[in-house]
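What you see is the complex with one protein chain gone and the rest in place.
Let's turn to subunit A:
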């Protein structure tokens, strides 16, 4: 009790260390996979990716297939569904009110968020590795083009970044909106909205080029990316990832946990 502890105090004061960021990240990864929704989402992602590989390699029209040409479609299921897992990793805590446990056990909320981001990135890395392996395994069975194993290093980097951008988008949406349904719906509707509006309103053509993240992130899968392409990607990422992220962190810092 008292600040100057008397010598006769027999009780040993043990200070238990805080969980490391590594431990928090492992826990967050586990939380993504150990619920019914999480397990299904992961299973569906794997099945879809496998189906894409099989269909693309065996379908008749796929001639002159190369590693990059097969990798790009294989990545799509993960690029579409892993962000949902990223959304749910953040919003699921609010909708099921497990924040009451999470932020009671780890009061430093920013650390929890950091762990969630790292867990989402780790999941993206795992998915990427799995897609690379699946592509490499399927390529020998395909009607391969000339020099199918030529894999430009920068293409590998860009496709990896493609996954990362999408997963971070999910986490950012989840953070900013803190509501599963809203964040998931918006994540899917926003690109559709852009393309519909972009078609209808000519004045939106140019802004969409710079702000529609589904288009600008798709540039990462193109064979060549110009400096202007990178600027377009950076601009849209700042609007749809960085801004919601900052907004979400501010909200989280103040929000009452009930």
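What we mean here is this: a contact is a pair of C-beta atoms (placed from the backbone, for glycine too) under 8 Å apart; a residue touches a chain by one contact, two chains touch by 3 or more; residues count from 1.
What we mean here is this: contacts and distances are computed from a predicted model.
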| item | value |
| --- | --- |
| "ArsR family transcriptional regulator", "Copper chaperone PCu(A)C", "ABC transporter" or "Thiamine transport system permease protein" - which is the UniProt name of the missing chain | "ABC transporter" |
| Which residue of A:100, A:185, A:203 or A:238 touches the chain not shown here | A:100 |
| Candidate in contact with the missing chain, chosen from A:27, A:151 or A:225 | A:27 |
| Touch list for subunit A against the chain that is not drawn | 1, 15-19, 23-24, 26-27, 30-31, 34-38, 92, 96-98, 100-101, 103-108, 254, 256-258 |
